[in-house]
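Partial view: only certain chains, each at its native spot in the assembly.
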Amino acid sequence: GCGSSGSTTATTSDAISGEINGGGSTSVLKVIDAAGSEFTALNPEVKFTYSGTGSSDGIKGATAGTYSFGCASRDLKTEEKGSLTELVFAFDGIAVVVNPANTVTNLTTEQVQKIYMGEITNWSEVGGADAPIVVVSREDGSGTRGAFEEMVKFEEKLKPDATIKEGNGNVQSTVAGNENSIGYVSLTFVDKTVKAIDIDGVKATVDNVKNKTYKISRPFLAMYDKSKVDDATLAFLDFLMTKDGQAIVEEHGGISVL
Amino acid sequence: MQAIKRKKQQEKIIEGFFLVCAFVAVVSVLAITAFVFYNGLKPFISNSYPLWNFLSGVEWRPGSNMYGIFYMIVGSVFATLGAILIGVPIAILTAVFISEMAGSRVGKIIRFAVELLAGIPSVLYGVFGLGIIVPYVLKISPMAQGESLLSTILVLAIMILPTVVSISETSISVVPKAYREGSYALGASKIQTIFKVVLPAARSGIMTGVILGIGRAIGETMAVMLVCGNPIAGIPTSLFDQVRPLTTNIALEMGYASGVHQELLYSTGVVLFIFIMLINLIVNKLVKAKVGS
Amino acid sequence: MNRNIKFNAKNLDLYYGDFQALKSINMEIRENEVTAFIGPSGCGKSTFLRCLNRMNDLIDSVKIKGEILFDEKDINGDIDVINLRTRVGMVFQSPNPFPMSIYENIAYGPKCQGMKDKSKLDAIVKESLMKAALWDEVKDRLNKSALGMSGGQQQRLCIARTIAMNPEVILMDEPTSALDPIATAKIEDLMSSLKKDYTIIIVTHSMQQAGRISDKTAFFLMGEVIEFNETPIIFTNPNDKRTEDYITGRFG
Amino acid sequence: MSRSIKDLFVKGIIYLATGITLSVLLFIIGFIFVQGIGLVNWDFLTRDFNEKVGYAFTEAKDVPLSIDEEKLNDINSLDNRYETALEGPIYIENIGAAISKVAYKNHSTEREQIVVTYLEKDSSLQSAIDSTGVEIKIGPDYMLQSINGKDFTDLSLDEVAETIAAQSGELKIKIVQPGGGIKSNIITTLYMVLLSLLVALPVGIFGAIYLTEYAKPGKLVNIIRFAAESLAGIPSIIFGLFGMAFFVVALNFQISLISGSLTVAVILLPVIIRSTEEALKTVPMAFREGSLALGATKLQTIFKVVLPCAVPGIATAVLLSIGRVVGESAALLLTAGTVAQIPGTLFSPGSTLTVQAYYVAKEEGNIELACAVGIVIIVIVIVLNILSRITSDKLDVFNKK
């Protein structure tokens, strides 16, 4: 059910009510929280909550029914799919970030790959200062990491001594605190403490992700079990796919699917 | 007669209530233990992953079905030992200062400060570690990053202070005055009295504090996660190497894992459990051996 | 009989908070004598005794005025308390053995003085226990905890512990109140023999005991020293009516 | 004399150790304050974490301005950390409120907004209701985003004022309650402390009493003690998983306040049991003997003599427990969720201050915000510490004099 029927009017009067409790990916949190807030404004009878516990947890919760719907920031593995219905409600770029003091501004996908695999270990090899590269990655199972490894093509080949940090924020703080480090974070979370570098000469911006010139991007998924889902949840997911809903997605750093 | 009977009944009822509380407490304690062991031993019993590979492996790549935790065990042991070596003596001496040497007002203030330290969430210790300790370690480190065994040890040592200080301080302060008087009257100095009579008399309580403190050191996750580096392989050989303690391994991936991966995270929990059980046994033995009689 | 003055209390007042427990005590205690303190319960005997080795330092509420000279130095002045307490040993009113083995209890003092030689320590332990009439009862369980002893055994242990220090003065707060007559007799014998080399000050409730062993006796009443004199005089020909009343049991 | 030198040396070490402890404490607290104090103010404490969007229904009615212009134009009321004045204010009679354009900023967004800066006493905004008829309390700092379907985005303040003034009769206003505060987290934290102590303290203390005073000492008791001690080393995330499997799923309590507090209660039990046992053990046997010899029952002995003597030790356990609840994050993440809302019922999710601090550090890398939350946590811990000290002093009849 990708395409939404479009016109959930803002003045719905046959009130939707119920409790929606979603959970899962933390990368989608900002977007979903904002959308939930708007949705409950439109439908004051609805109680909406979303717990950011990680993509895999979202999938499990949706399957088990502990969440009304789950969210993931990566594609589902086949064994995870089960009876779940998926809905791509946004896209997100993953920015490769370095310390602002770093002089390197551009890397090729291949260079990034080699850095993460441990084949390039010094910044001078990619045009920077003569300093060792500190590689920062995310925890195993993170949607962001899964998507990043897949797109930069070094799945399961991460160098053994890479520093692992939990969450976009920690990666950012680490990169901000160490001049020689490199990391990657969801585009929705990049702030000025780090510097996003161009990949293959393309800037990591929403527009570039949208026009597909920036290649490192992944979907934001919502999923639910058809047999367990309730009307309020469906109405919310429908709303997410409307123009209004997608506007909120964009406003919070996501990339519209429309 | 009636009254006595009623009193007796009342007594029985309340005793029953105590029993229920003990039962609930015990059951929940045992249930957790069972839960961890049940889940953690499953992969080895069903043979979905060989125990030996799990215990001796030095690389953790769930995606490639490599689940070795040996390097994490080493990291955990080093981190815990280091934290104990630094933290426990400082903590016990601080407790001594509070209860034996500080005046009652100064003692109160320090005690309050220590309790405050106990109330600071570990996340903030982590943030502190990342913001202050890691950069400082980076400065003196031959490595390119400050996340390291040393940072981990320092953060943990700080974190076990409050537990050990408060519990030790409490048990020192209840040592009967007669012991101190007896010792002073034999011409012992204050320091001798403290170390030869007071501390031994308070030993049992102090050990509880130490065990709970060690427990915290071993079990601490959130703060450690930020400063240890969490590499996916590599046995630490120097203080400046990154480590991935068992706890952070669990916490990092538990939210995502499923199937064998998840079960092996529980197995990591079992290893931790056994780890602290051993320490516990050793400490208890030490206490008993010393008490003599 | 002109022995050196060991302790000399001058106008000593002592307060527990607001409560005055000792009132202007003046007393000269001489070397190599046994001095006994008698008086009704609560009159301040223990309090005064505890002044002599500054044990009252441990009680926060205590305030002391006046002075106590020990070998002519004011013990409340600038002296080494540890040294004072090494030279002035004390046995307390209720037995307070440490929660260690019997052996360790006795070796404690010498060890604190820095003695490490095991054989010397063994010898001291044995000798002290013998002097305190406890050796035979405990020689097979020297390494057992001292807390598993009977009340009287504990008290004798505490005496042995003090003897082991070889102090100049021994303060004893009712040391035989928990003892049977035989053990008491032994302790009294011990005191008489120690008297040659030591100064002994003893608090006792037993007139007989005071009469038997002491050279001088001080009678305390409500924080004051009513009379302090040669023991025979106190017991046969006291100057003060109140002393006489107390001695003869006609008191109160 | 070598002993006094040795003593002096040891004394020095003790002072040094205490010094280290204290300076570590000062350093950490200093770090947290320096990083976070800039964000802490009244709004931070009283606002919700997330913005809350709503539609307010009311009727236009003319309310003349009753304060003088000068006062109106004094926009000191704006909290410059969240809202920086750009244009305005302009007073609009038909809603009885003054609006301004500000640069609005919180932990997650930064944008230009129209906000209400002044409200007349009988402004029509004061009597707004939502679509279900429930009253909405609109206050200053609320943002206005559209009126009767006309969006304010990209309009200047004057244009917005004209748009609003042009409306009459029924008004449907899209309002946004400002976010960036941690009110809901404070309340959730207090709930969590209260609930988990309510469960864990009686069970732990009475359980410990049973184990020390009633149960025959032996293998079983030793095993329990041993298990309790060993559990202290299990990372709380494992408790969280247990709580998730048991409270959340098996008992179907959902991710909620109750699941969270029960899980934390389970975490606390080993600590409370062990410290209470230890405290009970230090009560001299002579007191028990004395009491029993006076014909007191075992229970009377326990409540009138033993427990009061053990109060200081138990108080320590309680303090450590409070610290533990307030500081817990991993277990709560899985059982109480990360939802920054005031839990309406026991079965609603909620995030404590620590979970919030953890979240902002982890996801947003916002150290200042995490430390600001930390300051509030420290203050709460201080207050709770003082409260429990007072209570324990009240109970501690024995050590009074």
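Each chain carries a letter (A, B, C and D) given by its place in the written order, and its residues are counted from 1.
Throughout what follows, a residue touches a chain if its C-beta (ideal position, glycine included) is under 8 Å from a C-beta of that chain, and two chains touch if they have at least 3 such contacts.
What you are looking at is a predicted structure, and each value in this text was computed from that prediction instead of being measured.
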item: Subunit formula of the full entry, expressed with the displayed chain labels; value: A x1, B x1, C x2, D x1
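Note that in this section only the chains that are shown with their structure count from here on.
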item: Most widely separated chain from subunit A, with each centre as the mean of CA atoms; value: C
item: Most centrally placed chain, judged by C-alpha centres; value: B
item: Separation of mean Cα positions, subunit C and subunit A [Å, integer]; value: 82
item: Centre distance in Å when subunit B and subunit D are each reduced to the mean of their C-alpha atoms; value: 25
item: Where subunit A touches two or more other chains, by residue; value: 53, 57, 166, 170, 173
item: For subunit C, residues contacting two or more additional chains; value: 82, 112-113
item: Complex contacts: residues of subunit D adjacent to subunit B; value: 3-4, 6-7, 10-11, 13-15, 17-18, 20-22, 24-25, 27-29, 31-32, 35, 202-211, 214-215, 224, 226-239, 241-242, 245-246, 266, 269-271, 273-275, 278-279, 281-282, 284, 297-299, 312-313, 316, 319-320, 322-323, 326-330, 333-334, 353-354, 357-358, 361, 367, 370-371, 374, 377-378, 381-382, 384-385
item: Residue ranges of subunit A touching subunit B (in the complex, touch as defined); value: 53-57, 60, 80, 131-134, 139-142, 155-156, 158, 160-166, 170, 173-174, 177-178, 180-181
item: Parts of subunit B lying in touch with subunit A, wherever the complex brings them together; value: 59-64, 130-131, 134-135, 138, 144-147, 225-226, 229-234, 242, 244, 251-253, 255-258, 261
